[in-house]
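To start, the structure under review is shown below, and the notes come after it.
Apart from one protein chain that is not included, each protein chain of the complex appears where it belongs.
And now, chain A:
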Amino acid sequence: MADTAIKVHVQDLHKSYGNTEVLKGLNLDVKNNEVVCMIGPSGSGKSTFLRCLTDLEVPSKGQIVINGYDLSDAKTNIDLVRENIGMVFQHFNLFPNMNVLQNITLAPIQLKKMTPAKAEKTARDLLDQVGLADKATALPTALSGGQQQRVAIARALAMHPKIMLFDEPTSALDPEMVGDVLDVMKQLARDGMTMIVVTHEMGFAKEVADRVVFMADGLIRESGAPKDIFEHPQNPRLQDFLNKVINV
């Protein structure tokens, strides 16, 4: 599969739960190496959108092409698609029955048929990268929230994904833990990783994002460079949202 300039192509994406329509026709393209931050009030559909990209939620209608795979095509092997996507959850979702190393090496050993020794070497490099080299044999329950989230990022990176998706990665963290996690994400962005980040960290969005997308009520209301979004918001809902966030 050629490394196309467009990593993610979303067209007319709808998602309903019963009679409630959560996504009402989204269109979005994400280019290679691009960092997109998605902001918006709670319940606007940001997380649902992100989960649709890895088929954790199945869209009601619309097309998603990610890393060249068309998710609506029945012949697409979803497991293969997911191997190439790194997903980071709000609540980390580390496997409590495994230590840090085992968490990180599980997928490479199982799916990439990597030898345990080689997988462990990669895992230790990644732990070094996220600043947790000394926690290799710790159990997840022995780590702080910030440390757990950094392990979760390392776990996702171990599969060498072509794109990373972050679903409110710092929302469940104590304020003093947020910085370490954001630092890791900033480094990833600098290294050229394509990223979609659902976040409430406006500072991070301003500093790191190539593009900020504002969602409200299941639709993208405004999208543009951080400078334009934060300094010259056009949409009244965005103006309202920013006022509330900044006045907190």
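As a working rule, contacts are C-beta pairs under 8 Å (C-beta built on N, C-alpha and C of every residue); 3 or more make two chains touch, one makes a residue touch a chain; residues count from 1.
What we mean here is this: contacts and distances are computed from a predicted model.
Per its UniProt record, the hidden chain corresponds to "Glutamine ABC transporter substrate-binding protein" from the list "Tryptophan synthase alpha chain", "Menaquinol:cytochrome c reductase cytochrome b subunit", "Glutamine ABC transporter substrate-binding protein" or "Aldehyde dehydrogenase family protein". Here the missing chain is touched by one residue of A:R155, A:R211 or A:R237, and it is A:R155.
When the missing chain is restored to the complex, the residue among A:F49, A:Y69 or A:F89 that touches it is A:F89.
Within the whole complex, the absent chain has one touching residue among A:I6, A:A107, A:L219 or A:L242, and that is A:A107. Only one of A:L56, A:M114 or A:L219 touches the absent chain when the whole complex is considered: A:L56.
Residues of chain A that touch the chain left out of the display are 54, 56, 79-80, 82-85, 87, 89, 91, 93-97, 106-107, 110-111, 152, 155-156, 159.
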